[in-house]
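Apart from one protein chain that is not included, each protein chain of the complex appears where it belongs.
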Amino acid sequence: MNKVVSNAQEAINNIQSGATIMLGGFGLNGIPENCIAALVEKGITNLTCISNNAGVDDFGLGLLLQKKQIKKMISSYVGENAEFERQLLQGELEVDLIPQGTLATRIQMAAMGIPAFYTPAGYGTEVAVGKEVRNFNGKPYLMELALHADFAIVKAWKGDTMGNLAFRKTTRNFSTSMAKAGNITIAEVEELVQPGDINPDDVHVAGIYVHRIFQGSHYEKRIEKRTVRMI
Amino acid sequence: MNKVVSNAQEAINNIQSGATIMLGGFGLNGIPENCIAALVEKGITNLTCISNNAGVDDFGLGLLLQKKQIKKMISSYVGENAEFERQLLQGELEVDLIPQGTLATRIQMAAMGIPAFYTPAGYGTEVAVGKEVRNFNGKPYLMELALHADFAIVKAWKGDTMGNLAFRKTTRNFSTSMAKAGNITIAEVEELVQPGDINPDDVHVAGIYVHRIFQGSHYEKRIEKRTVRMI
Amino acid sequence: MALDKYGIAKRIAQELQDGMYVNLGIGIPTLVANYVPQSITVIFQSENGILGMGPYPTEAEVDADLINAGKETVTLIKGAALFDSAESFAMIRAGKIDLTVLGAMEVSENGDIANWKIPGKMVKGMGGAMDLVASAKNIIVAMMHTNPKGESKLLPVCTLPITGLCCVKKIITDLAVLEITADGFLLKEKAPGVSVDEIKSKTLGKLICPPNVPDIQI
Partner (left out) sequence: MALDKYGIAKRIAQELQDGMYVNLGIGIPTLVANYVPQSITVIFQSENGILGMGPYPTEAEVDADLINAGKETVTLIKGAALFDSAESFAMIRAGKIDLTVLGAMEVSENGDIANWKIPGKMVKGMGGAMDLVASAKNIIVAMMHTNPKGESKLLPVCTLPITGLCCVKKIITDLAVLEITADGFLLKEKAPGVSVDEIKSKTLGKLICPPNVPDIQI
């Protein structure tokens, strides 16, 4: 069993143009910085990216947008990003906007082998157009489908060589569900440790879900809105 | 905010005869020993108990069975228990057997506010009788409904006064999902600690789900099958 | 005089009760956290995965790994719990959040809310708003009574694309506190010095005015 690769280039080596990729993170929080840089460098195009947000102009998925590598974004909230807006208005970019909880849960359901489920979110709105509506206990729900991807790319705090991952603070966000949902899952970690170094009770993503893992480097961890108090 | 009660008697005080109760544990592993004893003492009857197993003759849910307090069991595997078998064969006890993964997931879906989902487990078997079958990507699935309960009773390793729970080893089993699914959730813990004593990254059940919590006592933690190796 | 955004936040804070789990939206709702009465404990949820969100960090406490749903750096209170987005929306969907405070562009007299999209403008997305309004037990809208053009935001029916149906329970604006009832907007309180006639003139939806409308006390 060898899941450890040496770097981001090797980890993403077999991702081709046209692939569907889930990328963990919320805003710029907990994004796979090394793999995004490697995807930019590799220059593959026509990507469908599933990510809650689309980064900012010069960081995160914004870097892939700048190079016009993304064909379609599947997100819940976008537009902290002028280039994104330009491409969207020019018709160069497709966007599929999904309620955040529905997005998170569709990914989770893919991870759980559940093809469809019912949620009340979006009932009666334009999100419901074309979807099956069904009543349970007198309340209407929409049927939503599991959301799968060829690849999931996530960034964790610690990971061991068997692929077990542990996250820090709010960086879990979409990353844990995506890591479990990807057909192939790539994890970059701040610290690659040995089996046994993560307490089995505290593993957030079990190694079974992770196919390739490496210790990333030069994490910038840019803060989108640095808010501080005086005392 | 005060979720702390002094003992099991106080915790289960408002559970009445006829209630539906989820009880955490797998076999005798991680069962809420203190609350089960209090339910026996209280003597309420006609209970519907949702629990993966039904204990053994003289421990776990077997204690409630002995006193004929249980009207119906909803489980995936039963019968390590002669009294259970006797009551079942005599028609004194109803049993609803559900595939273990379906049981776990129906409880999880109740915790998630999802009224129904699709699973392949049981398709083509007698479990499928009367259930909606639906094809997704060419594979048949059964529609299954969320499983709710008036009360969930679980036992955790550590819990803080705000209701956050952490479990040890395999005691998580059904307990985490049940704790999140109960209309009222009662947690007994081996060690009741102060807020901040459990690392927020390592909380298994967030306090929002837990309504009453107390430090239990005299845990026997009986082992069902003590298997050892020589070296 | 009409309330400012801080006044609206202070009035909303009076809705808080000890032990409540509360989700605050971006904008005015966020300010509510500053006015929690000292005597009670309220737990704030942030839908990116926090229960027990604390105040903004000091410069020394800033942690890039810890932000709220508005992408601002925050802190945790003692007894906080962290989880992923799927779990966060699971607890929202299951109705575990006691109170949700949201901004809105429009609210209709039956409690529909529109707060995510303006046709013709760049659409940024609904984020978690549709999930919150579809499942929250108790939704309070915090907003100005009129839009920048002076047009009422309390309407017979929403004109903008809606976020959710029949979900708002109460509206707290710069001018008034109103409840959604089967008969329309019920005026419960008015800003000190604001006349009922002014509120009537700025409320396009059906407004029910009891004989005596007390002043908002903040």
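Labels A, B and C are assigned to the chains in the order they are written; within every chain, residues are numbered from 1.
In the analysis below, a contact is a pair of C-beta atoms (placed from the backbone, for glycine too) under 8 Å apart; a residue touches a chain by one contact, two chains touch by 3 or more.
Keep in mind it's a predicted model, so treat the numbers as computed, not measured.
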In the full assembly, spell out which visible chains the left-out chain is touching.
-> A, B
Which residue among B:Thr20, B:Asn52 or B:Thr185 touches the omitted chain?
-> B:Asn52
Hidden-chain contact residue, picked from the options B:Thr20, B:Asn34, B:Thr48 or B:Thr171 | B:Thr171
Name, in rising order, the residues on chain A that touch the hidden chain in the full complex.
-> 1-2, 110-114, 160-162, 164, 180, 194-196, 200-201, 203, 206-209
Touch rule applied to chain B and the missing chain gives residues 26-30, 52, 75-79, 85, 88-89, 97, 99-102, 104-105, 107-108, 119-127, 157, 168-177, 204, 221-231
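Criterion: only the chains that are shown with their structure count from here on.
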Give the label of the chain whose average Cα location is farthest from that of chain B.
-> C
Counting in whole Å, what is the centre-to-centre distance of chain A and chain B, each centre being its mean C-alpha position?
-> 33
So how far apart, in whole Å, are chain B and chain C when each is placed at the average of its C-alpha atoms?
-> 36
Multi-partner residues of chain C (each touching 2 or more other chains) | 76, 82-83, 90, 92-93, 135
Check: chain A positions touching at least 2 other chains come out as 105, 119-120, 168-169
